[in-house]
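Missing here: one protein chain of the complex. Every other protein chain is in place.
Entry: chain A
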């Protein structure tokens, strides 16, 4: 009996695939013997089950009139999960195209966001073009986005500091032409905070690209293992109130549009995703492996630690824990409290004021001075160091971002989201204008 989620068989084995009964089995997964073709087909079935909604099928007549042309955005980072999902979705489109005389249920837009350690723009476009051509006659649109696009609609930077009283303070700093997302992140002192803020940028860019390309759906290549580690990361970062929202198939409203966010690989473990990548011809050469050089625990991020935890569980025969965590998170709902505000960094809802919560459990009080020497030293301290009260306007920030900004250090600057009043002030004309 297998204890690992995917167990490859000896090439000399005589076992035959349990599904087709013809070809030789190459692996054991979910307690079954599989040949290469049947395993890939089995996994594709799971992806298609999650996209059974009518808007992704080939539509005729009145239904086509009602739903119109559907566009689906698939962000590809050239990791295993996004490549496998691209292959699955493109093959689905290919079947629709062949079976329905050239009609497709939806149009596919592939998005790649340039990364520091990833391929260059030319390499990314070449790779995606080659992948698209292998699925002819399906047409796949390719979009490559620079992360500095995140700064285009921001008018100013905010120098953000967190005081000893856990109040988030900000004041305006000029946003000059040479500022990039990377330079902002380089000013961040902590690895985990840098990773958190980078994820913020990516989510924002994906949503922006979806709106600008007219897509109604975003599909993300998160496997079950990835979703489980996301749940754990959210819990560890103080974002428990966002778990129910972040990993469920959901819809978000953006102006008059509605964008659906799906996770088609949610029932597939990452080990199974890697197996699909190995067994699918011509897909592995596009894989960009981000070599994880972080051997020290101190250099890892919260996300990396969670991922490593679940992978270790999988190797030890407890891969079902990831499934348990994801199913538990799907049962969660919004907290049973009132929303008191919205974060200006990540736009999450705030249910409990983080400053008040932290201040009551982290007291900053001094025991009274008793001797003359102690009073002398206190005066000396005041002369040398003095009281360094931070100055600036207050900023409403959720708990997770408060801790992220605490880890970012004092010299950190970041754009904040405009409130509704600021947007109205910018566009409403007064009598004098």
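Convention: a contact is a pair of C-beta atoms (placed from the backbone, for glycine too) under 8 Å apart; a residue touches a chain by one contact, two chains touch by 3 or more; residues count from 1.
Note that contacts and distances are computed from a predicted model.
**Student:** Out of "Trafficking protein particle complex subunit", "Translin-associated protein X", "Cytoplasmic tRNA 2-thiolation protein 1" or "2-oxoisovalerate dehydrogenase subunit alpha", which one is the UniProt protein name for the chain not included here?
**Tutor:** "Cytoplasmic tRNA 2-thiolation protein 1"
**Student:** Return the single residue from A:327, A:394 or A:411 that touches the missing chain.
**Tutor:** A:327
**Student:** Which one touches the absent chain: A:116, A:285 or A:336?
**Tutor:** A:336
**Student:** For the chain that got dropped from the picture, name the residues of chain A it touches.
**Tutor:** So the residues of chain A touching the unseen chain are 191-192, 231-232, 234-241, 243-244, 297-298, 300-302, 305, 309, 313, 321, 324-325, 327-329, 331-337, 351-352, 354, 357-358, 360-369, 374-375, 377-378, 380-382, 384-385, 399-400, 403, 406-407.
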